[in-house]
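With one protein chain removed, the remaining protein chains of the complex are shown where they sit.
Let's look at chain A:
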Amino acid sequence: MPREAEISVNERAFIQQALQEQIRLDGRAFDAFRPLELTFGDEYGVADVQLGKTRVIARISVDVTTPLPERKFDGVFQIITEFSPMASPAFEVGRPTDAEVILSRILEKAIRRSNALDTESLCIIAGLKCFALRADVHIIDHDGGLIDASCIAVMAALQHFRRPDVLVEGEKATVLSVREREPIPLSILHQPLCVTFSYFEEVDIFLVDANFAEEQVRQGEVIVTMNRHGEVCQVAKYGGATVNPLALLNCTNIALQKVKEMSKFIQMKLDEDAKRRNVGGLLAELSAENDR
């Protein structure tokens, strides 16, 4: 497998000098995201996120299994990120790169461990049957900002997904198909989103949503995961550069603002999609869901 082509010395110097003059190569502000696009397919639970040239597809699928013996009342939820040579020839199938390991670890911390999804609601019969939810993250095109894009994709897909309804009679559970009963949305407790800050030590600058070239030049990165209520779910820092704690506080402030914008955007897209599906306003009558 060929190695990832490293950025040339000239390019590196150019980016750094531009930053010294307070300019980013693509002319964005330091705290600006690239144009974000989110599309949903015809099926439930597929979100296609485009962040500049980066493109990520998340797909949620569901299965019925027995719950883990030590967690009898919980369903199973796992996030699978596997890079393919589609995004870059340097990614090899079956041999995870560092970027892949970091991505899956951050998503694990940000979404699974922050309890974004109420896994107890996936339980069908305690200790016997539960739903196993899996989120597959496919990286289609890679131009930096994979963590942010994947997190948006997974959260949007989770909110878009509808699981089939079940009918429980004693020990017997029947999964009802889409034709029999309207599938129900997952219970999402909060919506964490990641914002990655790339730190450039010499010029002491934090960049939001760096593209691939900037990612290769940066000395450190800080990943802040927050929900729109301002609750920090996790903070991770990679790279050798030392980061001032006060700057970190500033990062969380910027992150909050970005997360609010993104949550609003996702909600808007979800509403649009719901409106598209709900032709004639009959969906409310189909629903068998009780209000909380």
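A few comments on the model shown:
By our rule, a contact is a pair of C-beta atoms (placed from the backbone, for glycine too) under 8 Å apart; a residue touches a chain by one contact, two chains touch by 3 or more; residues count from 1.
Following the convention adopted for this analysis, contacts and distances are computed from a predicted model.
One chain of the complex is hidden; its UniProt record names it "Exoribonuclease phosphorolytic domain-containing protein", one of "Elongin-C", "Exoribonuclease phosphorolytic domain-containing protein", "Bardet-Biedl syndrome 2 protein homolog" or "Autophagy-related protein 16 domain-containing protein".
The chain not shown here is touched by just one of A:A18, A:V93, A:L128 or A:V203, and that residue is A:V93. Interface note for the absent chain: among A:I140, A:V232, A:L248 or A:L270, the touching residue is A:I140. Note that of A:I23, A:I80, A:V101 or A:A247, the residue touching the chain absent from this view is A:I80.
By the touch criterion stated above, the residues of chain A touching the omitted chain are 1-2, 41-43, 46, 53, 55, 57, 59, 61, 80, 82, 84-89, 93, 134, 136, 138, 140-143.
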